[in-house]
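Please read the structure below before turning to the comments.
Up next, chain A:
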Amino acid sequence: MHRLSTVAEMTLRELVRRRGVLLLLLLMPLAFYLIRRDAYIGQSVRALLLGIAWAVSTAALFTTGAARDLEPRLRLAGYRPHHLYLGRMLGLWVIGLVIAVPFFGLVAVDSDGLRYGGVAAAMLCAVAVAAPFGMLIGAVLPRELEGTLLLLTVVTVQMLLDPAEAGARLTPFWSCREIATWAVDHTDDSYLTRGVLHAVAVTALLVLAVAGAVSARLRRRRHVRQLPVT
Partner candidate 1 sequence: MTERRGQWLRGVLDLCVLGLLRDHESYGYQLAQSLDAAGIGPIQGGTLYPVLLRLERSGLITARWREGTGGPARKYYRITESGQAALGRGGPDWQAFATSVTAIVTGGVDG
Partner candidate 2 sequence: MNADQWLHAFAAELHHDRVAPEDIRHVVAEAATHLRDGGGDPWTVFGPPDRYAAVIAESVGTRPAPRPGPVLLHAEGITKRYGRRTVLRDAGLTVRAGQIAAVIGANGCGKSTFLRICAGLASPDRGQVTLAGRLAYCPQQGGTADFLLPDEHFVLVGAGRGMTRSTARRAGRATARQLGWESADPVPARQLSGGTRQKLNLTLSTLNEPDILLLDEPYQGFDRGSYVNFWDQLLRLRDAGRAIVVVTHLLNQLDRVDLVLDLTPAVPGGRPCTG
């Protein structure tokens, strides 16, 4: 637990020390929200959710990249792979919540008649999925430019795709849209249910994929034989 929390703490410290990054992480969802604000509130809430998702996954992508050279050393220093990826994920989830809270306040003040529990749930889903999603891209694509481009593609597809299309369910942040629809348009509860299920399933899948990728990279190699220390 000590190791896990230390990695989480250092992830947070690193991000918090980058004031500019933090500011931009807040600016991105805000811009997404404001750009659609004069029209229909549902659109701005959906855009806001995507903004949060994008901000958190970008942060996850870059912290994963930055830690790439450090992790082998930490592994040798006594960390197990799961301390490293779970600790980092924990830190990113906390940052995600820190980003989401003011936006929840913004929506609450700026609108009325929404299911606010649903808005909160959608934000939670966005954060939950975004952290392992960004980390996975960072783990699979070691170079940041490639990773960023892939992230851009996914989020744009997500934004432009009609959520009713069958393929839309394959996009990682589909859950946010479904729950947001439930919250804004007061649709029936099946939207909420399948949204939450989707978020849980996608998060679990992504965490497993991150675990696989990181554990493979930091695995004990077969050619090394460790004798018991006498």
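Regarding selection, all candidates are chains of the complex that A comes from, given by their letters.
In this section, contacts are C-beta pairs under 8 Å (C-beta built on N, C-alpha and C of every residue); 3 or more make two chains touch, one makes a residue touch a chain; residues count from 1.
On a predicted model such as this, the values are computed, not experimentally measured, just so you know.
Set chain A beside the options 1 or 2, and in this complex the one it touches turns out to be 2. Of all residues in chain A, those touching candidate 2 in their complex are 2-3, 6-7, 10, 13-15, 17-18, 66-67, 69-70, 72-74, 76-79, 220-230.
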